[in-house]
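After the structure tokens below, expect a handful of questions from me.
The complex appears here without one of its protein chains, the remainder shown in place.
Right, subunit A next:
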């Protein structure tokens, strides 16, 4: 890989890395034909983020022909390359990113003012590809707004607050702090904001619902969206199904997939309510634990052929999922044990206390192009059945 980023795009790239650092400790780098994909996932795998920078984002973008390459590295070390974010725009004229596969080095060279040249040679590890499976089109509730609206909303919550609950009606959205324990509720301060639909560029609600998710990752995305001025789209429907936040422009796309808390009572209620749109989750005889019923599956497999061109199929169909997995396994030559183990761990331990749905991740060695930020093109949404996969 050999690419060059110039001018204001250096800052955009740096901001993206900083916002990914809010998610996890590792940065997954994957140069693809359709652009450079940068991804991260948190340790409990309940939050995933991906940025795809199209080749046009760069002034030069070349990737090696031959087998796809991907690696991961400590996100801190990449952050260090762009440490002085505030002055970056003024000081850095050009950023050259070069991959030396022989030496296992990813080299960032910053050409700065006054002829100063900063070279960072970062070591990396090979990695499985990281791919969350989600389908933005399948969501019932879709919102789009200028980042300012969300920034102004989030600012009212204390930095120590972990989760917020977002509820919607036909023409309003409420954002409030989530108090975990009923007992705490009497002591805790409750903050609730109401946003009218006309504050949004797009406000489309099909299901009156509320979801609870982590604020930290949302804040991470807001930092990016605010600095680039890109509108944020938000997709959610049922509690337990991940919320998707995304920013898009002509040369980049960022998607943050955050698990939401599933709630027993809510879920039952909603399942009946949403029966028309989505089949209820398969009865679960394995663990009657609500957190597992809405896992998003993330496929860990290596697929030689571009599975990318298949049209997105409707989500949550049990059989689809099974078929898919089976197919994936068939096509897999390198399905490593490590990966298997990983799946299992993820699945069985899940994020324990909080009843957060884990995003069930995995590796898709994308054959070539297309695989990334529109994972949908290639993958079914395997929500609610990933349990079966493992069994």
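A few remarks follow.
Methods note: a contact is a pair of C-beta atoms (placed from the backbone, for glycine too) under 8 Å apart; a residue touches a chain by one contact, two chains touch by 3 or more; residues count from 1.
Basically, contacts and distances are computed from a predicted model.
This complex has a chain not shown, and the name its UniProt record holds, of "Cell cycle checkpoint protein RAD1", "Presenilin", "NADH dehydrogenase subunit 9" or "Proteasome subunit alpha type", is "Cell cycle checkpoint protein RAD1".
The hidden chain makes contact, of the residues A:54, A:74 or A:207, with A:74. Contact with the omitted chain, checked across A:87, A:169 or A:191, is made by A:87. In the full complex, the hidden chain is touched by subunit A at residues 73-74, 76-77, 80, 83-84, 87, 91, 105, 112, 114-123.
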